[in-house]
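First the structure, which I've put down as structure tokens, then a few questions once you've had a look.
With one protein chain removed, the remaining protein chains of the complex are shown where they sit.
Naming follows writing order (A and B), and every chain is counted from residue 1.
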Amino acid sequence: MPKTARLILFAAALVALLFLPRFVSSYKLLTYTTVLSLTLMAQGWNFIGGYTGYAAFGNVAFFGIGAYTTGLLMLKWNAPFFAALAAGALLSAAVASLVGVAVLRLKGHYFAIATLGVAEALREIASSWDSVTEGATGIDLPVRSDSSFFYYVALGLVVLGLVLTALIERSKLGYGWVAIREDQDAARMLGINTTLFKVIAFALSAVFAAFAGGIVAYQNIHVAPNDFFKIEYTLQMIIACVIGGVGTVWGPLLGAAVYQLLSTYVWAHFLELHPTVLGAIIIFFVVFLPRGLMNLFRRLAAPRPVATVGAPRKRRFLRDLLLANVRASRLE
Amino acid sequence: MKRTGFYSALALALLFALPAPAPAADNTITFGAAISITGKTAKEGEYTRDGYQFAIDRLNELGGVKIGGKSYKLALKYYDDETKPERTAQLIEKLINEDKVNLILGPYGSSPTGTAAPICERYKIPMVEANGAAESVFAKGYKYSFMILSPAKLYLRGIIDAVRSKDPGAKTLAILGENESFSKEVAQGAAEYAKEKGMEVVYQELYPSNAQDVSALLTAIKGKNPAIVLGSGHLQDSLLIVKQSKDLGVSPKAMGFSVGPSSPEFRENLKGSADYIFGATQWTESLRYSGDDPWKTPKAFADAFRAKHPNYKSIPYQVAESAVAVIAYQKALEKAGSIDPTKVRDALAAIDLSTYYGRVKFDSRGVNIYKPMAVEQYQPDGNKYTVWPADVAEKPALYPMPAWDKR
Partner (left out) sequence: MSSAELSQIAVNALLLSGILALVALGFSLVWGIMNIVNLSHGAFIVVGAYITFWLHALLHVDPFLSIPISMVVLFALGYVIQRALINQVIRAPLLATFLLTFGLEILIVNLLNFFFKADTRSVQTAYSGAGFVIGPVRVPYIRLGALIVSLALVLALGAFLNRSRLGRAIQATGMDLDAARLTGVQVKTIYALTYGIGAALAGAAGSLLSTLVSFDPNLGGTYTERAFVICVLGGLGNVVNVIIGAVVYSVVEVFVGSRLPALSQAITFGILVLVLVVRPTGIAGKSV
């Protein structure tokens, strides 16, 4: 597809999404908003976890900071939502930068556990700091009734995330991240200020998690520490990235949509066994498509090799497609 | 690269087009509920669901609800909220918008109730909740939520009263609670009440949710040697506290919990260690209430429920309070003469019933403060008796609790 055609497609999709609230029930809209919130978190995680290759395991901390900052500013100072949301994002970025300078020296699992530790510590601080966060009781934001508002805010920010990711991917910053992911020492040798680049990635990931936190807080109204600092959100953003494809522009959106919509469907139809079904789906994705859907689409779109004589072409093709990853990843 | 976008769009389109379930017929009033079938409170969620369903089935057997001369059948539509409050909010949205349920029955637990209440407020659909006792939810001025059970602050009062009636000299109290909205309110309520009664609270701390070891807290408590030790947490916490108290030889004269002892699993897990322990309870089948509902008395309710669910030996209060939420709706619907949610809401606000569950009436916040809490105690004959309030007690309370190594 030429570039203009792609732009037209993108614009058409955007227009369709803009008019979506007119045609669907407000529950459907809520589901899509949930998809978009997860997309925001995943887009954030993608900067640090996808492009830079640092398996951040505590991004829910920034989700929580975003939620609490937005909520508290709206409640205590009657701040308008967007100002509060921006403040939450800024505070998250600041915290991420401070924490990042210290923990981004760590690698692999050690980085993961350090970020997890930060998130868990923040959760407990939010649970105990009664004078500010009202502790475990939680806070209640003002009730806002039009569900399309949340949808549009989330949609706008997701588009921002897409554009930003696409721009960064082709910038010095993006190349620097990938260089760090592939070989940090070599990247340093090339004159990249690795600490600065990593801290930027981490701070950006915090900004997007905080956006999601603020939106979810305002939409869900009730904000309590155990609900907004839970490790599950971190897992969800990672899963979304992996399903979609880490280190890609569209991966987070695609993965978030697949994961969130599938799980919504599954829990509505399998009353008691929905976690089993969801677990099986995750296992399926990991075993057959560990490099994500974007990678699958790329291979689908690539020119097909000539089929060997004898085998029916289509079946062989599908089987190759699914088993390619297994063949590459298994241990004989 | 070229077709990547096409496939992405196709996949998204397919996902967005997943089918939705069909709405219910029009001579049926459907209650919607998000209940924990999996997750941390899966067991209590089961009690809740069974209570709702039992009352609905019974009312249907009796011909349904008559509203303005027309008979309506009742139905329950529920989903699993996995004990996750954000899921509860999402499911309440789904129930109201997509399944078009008429009225909402509450989830299990205070945190899910906290997220469900504002959603009901948003759509002006009433919710009678039977399993979230934290009053903080009701301090926000929501008009459409009603708490049919006694609020958290009252939970441990009965135990303090029961002990003090036996021994006015019991003056020192230790409270340990889970750091979570409901348990925190229970602990605060107990501490305030004890101070009002001139007692000294020698230890009051909160521990994090999912605690697996409370030996540190118990060792500190042992050093203070209080007459009464009270715990406010959940079933697993109360089991842990009893086990570790025994391990560490923490032997107060009385020990009691807000949640835990009322569940049949308490004794199954602790065997003889459960003896002498007090438990707060919303309701027991030996209370002497009589009321205007399909069962009239607690005993009749319990027998009817056991006949339908033989796997329940004793009836947890969650079942009774969940069932009475349906009864409250029945009365409100009949009085409102309409299924219009706002009219039902107004009828609920004005309700004043005597039931097998006790008095049901809501204050201006929507909280039923008119029904007292009861206290149960496990006794060495292996049974659990209602020991408080004194006028409805089956047996007197046993006090003091003997030391663990002298049993």
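Note that in this section a residue touches a chain if its C-beta (ideal position, glycine included) is under 8 Å from a C-beta of that chain, and two chains touch if they have at least 3 such contacts.
Not measured: the values here are computed from a predicted model.
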Residue of A:Pro80, A:Gly108, A:Pro142 or A:Gly156 touching the missing chain in the full complex: A:Gly108
Candidate in contact with the missing chain, chosen from A:Ala55, A:Leu173, A:Val216 or A:Leu262: A:Ala55
In chain B, positions touching the absent partner: 38-40, 42-43, 45-46, 176, 179, 205-208, 210, 212-217, 219-220, 222-223, 235-236, 239-240, 243, 246-249, 263, 265, 268-271, 273, 404
Touching residues (missing chain, whole complex) on chain A: 49, 55, 102-103, 105-110, 112-114, 116-118, 120-125, 127-128, 231, 235, 238-239, 242, 246, 272-276, 278-283, 285-287, 290-291, 325-326, 328-332
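Throughout what follows, only the chains that are shown with their structure count from here on.
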Chain centre separation (chain A, chain B; CA means) in Å: 36
Chain A - residues contacting chain B, complex: 1, 6, 9, 13, 25-28, 30-32, 34, 124, 127-128, 135-138, 140, 143-145, 147, 216, 220-222, 224, 226-227, 232, 250, 254, 257-258, 261-262, 264-265, 267-268, 271-272, 274-275, 293-294, 296-298, 300-301
Chain B residues within the chain A interface of the complex: 1-9, 11-12, 15-16, 18, 20-21, 37-38, 79-80, 82, 84-87, 89-90, 93-94, 96-98, 111, 114-115, 117-119, 121-122, 134, 136, 140, 179-181, 184-185, 206, 208-209
